[in-house]
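Apart from one protein chain that is not included, each protein chain of the complex appears where it belongs.
Residue numbering begins at 1 within each chain, and the chains themselves are lettered A and B in the order written.
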Amino acid sequence: MLAIVPLAALLSRATESVAAKTGDMVGGLLNATLGNLTELIITLAALRAGQYVLVKASIAGAIVTNTLFMLGMSFLLGGFKHHVQEYNRNSARLQAGLLFVATIAMLVPSVLADTETAATTAHFTRPLSVGLSVLLIGIYGLGLLFTLGTHREFFASVAHAESDEVPWPLGLALATLAGVTVLVALVSEVFVESVQQAATALGIAPAFVGFIVVALVGGAAEMVSAFAAARKDRLDLSVGIALGSASQIALFVAPVLVLASYVIGPAPMDLQFWPAAVAMMLIATMAASLVTSAGRSAWFVGALVTIVYVIFALTLYLLPPGIQ
Amino acid sequence: MLAIVPLAALLSRATESVAAKTGDMVGGLLNATLGNLTELIITLAALRAGQYVLVKASIAGAIVTNTLFMLGMSFLLGGFKHHVQEYNRNSARLQAGLLFVATIAMLVPSVLADTETAATTAHFTRPLSVGLSVLLIGIYGLGLLFTLGTHREFFASVAHAESDEVPWPLGLALATLAGVTVLVALVSEVFVESVQQAATALGIAPAFVGFIVVALVGGAAEMVSAFAAARKDRLDLSVGIALGSASQIALFVAPVLVLASYVIGPAPMDLQFWPAAVAMMLIATMAASLVTSAGRSAWFVGALVTIVYVIFALTLYLLPPGIQ
Partner (left out) sequence: MLAIVPLAALLSRATESVAAKTGDMVGGLLNATLGNLTELIITLAALRAGQYVLVKASIAGAIVTNTLFMLGMSFLLGGFKHHVQEYNRNSARLQAGLLFVATIAMLVPSVLADTETAATTAHFTRPLSVGLSVLLIGIYGLGLLFTLGTHREFFASVAHAESDEVPWPLGLALATLAGVTVLVALVSEVFVESVQQAATALGIAPAFVGFIVVALVGGAAEMVSAFAAARKDRLDLSVGIALGSASQIALFVAPVLVLASYVIGPAPMDLQFWPAAVAMMLIATMAASLVTSAGRSAWFVGALVTIVYVIFALTLYLLPPGIQ
């Protein structure tokens, strides 16, 4: 655990150096992508072993944690230092829109076919999951084309105080960012496993461990960067990391895992989630939409978002075993 | 099918000529009203025959298709030609508000009384449906009074590039609009019937045919006008046709059919819909609210809205028969 702290400082510095060259949106995206890429690789191992409940819990947990906890704590920590913070609401709105579409894609199958039989699984849930996965990857790609290509001028950062630090050269920054992210992700992965064993030994509810603990530890690298950026009044970078990471997991990582399960998994994985997980994702998306529509933040906005996450965490912690 | 193409060009020209005289909001409303009036007349035949499942599917399908597909494709097609398009968000907001009320009216009975027995149908669902229908027609009338009467200055179009075409005289334009709309609607009605027979023969899921195919073909006339207006950067006209038509079906056509069923139907029809249809209407309304709150559009906004529709269509297409 202590090993992460010095790495985190490096990581935050590298992210900001990259963002200084590429803009906050690309910087945030790069940070989120590196973090999620490592997670994707690690999750592929669980996929190969056929642990689909674990894979889905870690996907849903990461989406909810990034949308509520990472965003809320960024607003909160940034708000403690700065009276009011402005950020580009176009970016936040777009990410919230992407998250909304992903949540609908996960919600519709469960609403339309709540009765699950062997026949519906084979002829309905599986082909639907494949189709939805292709759609989600497609709209994610179009979103990148839109924000980085055709309409990039709308997603520029809100002007913020110039940093007094000299940014690193792009090459060094990128290499540091990649190296340290992968290192932190690997360290957290080891940590996640030992935490899971400890939690089981201590009798903590598995839903709490799967959704909350794993997501919090697994996202440590991104959180460090997001919180540091918020403290430096670079909220565009924080929002880019938090919501960018959440939408990337929902629209890219999850669909890729579904498609990959046909190649490397023991059986096809579908996109149908635990109804309570879908409800939490929907609430998280609504909260992010409501909160980011103003493009302005203060500490209490962060407190409001964080408290929704605490409500989820408390409920999952107390949840009797065997309900999920 | 080919017969519609030349008519469509006439229709779009007539709509714009009317709008040039009356403003985009009234022009859009007129276009939507003519289209829905024809649909209302045709639906009355199904009502007389007591085919209530068909009637309800066509109502819900038209609301969802107009809100998501017609609006989304207008944004998409307009966005391919114009970098950013502005429109009056007051109008869009009001229509979204009306749709929200209508969705609540269809949602509340199902939430409050999910157990359906003969006793509740007679003493709860039917009187409630009549009461809600009267309320919806009342608020629709008040909405017209508000937008065309007391507060019309808030619903003026966003300034757009002057058309280089000379508008037709109002009388000719109105006559063409009325004549061609009715003609297209009749042609699509014939087409709808043959499509339904073809679909059943091909084994396509009846929910897909009832919700998606019928709504797409039945709304052809309005779509042609809405898409053409979007291409000409007259997004107020497009939004007026798409959301105006959806809210008109929800707050006027549906309640009128419920009330008419007492006079001409074999038994009273209620306002209780298939829960999945209510869920789709609610999601469509939320998507329209989120998207139109900015009053600004680009191609990707259209892609986001359209993809939600594609998710619905794909799910309904794969839905095993017997679930609806």
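In the analysis below, contacts are C-beta pairs under 8 Å (C-beta built on N, C-alpha and C of every residue); 3 or more make two chains touch, one makes a residue touch a chain.
Everything quoted here is computed from the prediction, not taken from an experiment.
Residue-wise, the contact with the chain that is not shown comes from B:Gly143, picked out of B:Gly143, B:Gly244 or B:Gly302.
When the whole complex is considered, the residue among B:Leu98, B:Ala276, B:Ala298 or B:Leu319 that touches the unshown chain is B:Leu98.
Of the candidate positions B:Gly28, B:Gly61, B:Gly78 or B:Pro109, contact with the unshown chain belongs to B:Pro109.
Note on the undisplayed chain: of the listed residues A:Leu44, A:Val111 or A:Leu304, the one touching it is A:Leu304. Residue positions on chain A in contact with the hidden chain: 83-84, 275-276, 279, 283, 286-287, 290-291, 293-294, 298-301, 303-304, 307-308, 310-312, 314-316, 318-320, 323, in rising order.
In the full complex, chain B makes contact with the omitted chain through residues 93-94, 96-98, 100-101, 104-105, 107-109, 111-113, 115, 119-120, 123-124, 127-128, 131-132, 135, 138-139, 142-143, 146, 150-151, 154, 289, 293.
Throughout what follows, only the chains that are shown with their structure count from here on.
Averaged C-alpha coordinates give centres for chain A and chain B that are 36 Å from one another.
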